[in-house]
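Note that one protein chain of the assembly has been removed; the remaining protein chains are unaltered in position.
Let's look at chain A:
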Amino acid sequence: MAVRSSSEDLFDSILMADNRFHIEGYREGFEEGTRQGMIEGRNHGMLHGAKLSAEVCFYHGFALAWKCLLQNSEDVKARKRLKAVESLVGLIQKFPYEDPEYENLQEDMEKVRAKFRQVCSLLNVAADFREYLSGSSGMSF
């Protein structure tokens, strides 16, 4: 009996040691993995945030500038153009593009893009304009 229980104890302690070492390694690895994941995730996220922000803010600046330019214009088309530009500004101002957890990020982005295209066509600038989007043309969304 005594022998048996001691061998059982031994078996248990081997198993326990086995677990203990695994847990010990796990803890250390978890810490390192958390650190690595933070860095990798951050670097990855930064690029995504930067690209989306660059695109949205480009539209924003574009619309704001046109708004200023059109306000003093006596062109007959100015009113209609101004309205479209203002609506683009409004769309962007309501768009929380800086929040990666915003659930409609992609959909709203598409709405902003569509509005921008509409504005460009109203302003007659679409054709020779694309080349200046070089920075954002390589973006993958």
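By definition in this document, a residue touches a chain if its C-beta (ideal position, glycine included) is under 8 Å from a C-beta of that chain, and two chains touch if they have at least 3 such contacts; residues count from 1.
As a convention for this text, contacts and distances are computed from a predicted model.
A.B. asks: I notice the complex is incomplete. Of the names "Lymphocyte antigen 86", "Vacuolar protein-sorting-associated protein 25", "OTU deubiquitinase with linear linkage specificity a" or "Adaptor related protein complex 5 subunit sigma 1", which is the UniProt protein name for the chain that's not shown?
C.D. replies: According to UniProt, the chain not displayed is called "OTU deubiquitinase with linear linkage specificity a".
A.B. asks: Using the definition of touch stated at the top, determine which of A:Q36, A:Q106 or A:S121 touches the missing chain.
C.D. replies: With A:Q36, A:Q106 or A:S121 as choices, the missing chain is touched by A:Q36.
A.B. asks: So which of A:S7, A:Q71, A:Q106 or A:S121 would be touching the chain we can't see?
C.D. replies: Final answer for the missing-chain contact: A:Q71.
A.B. asks: For chain A, which residues touch the unseen chain?
C.D. replies: 17-18, 21-66, 68-69, 71-72, 97-101, 123-125, 128-129, 132, 134-135
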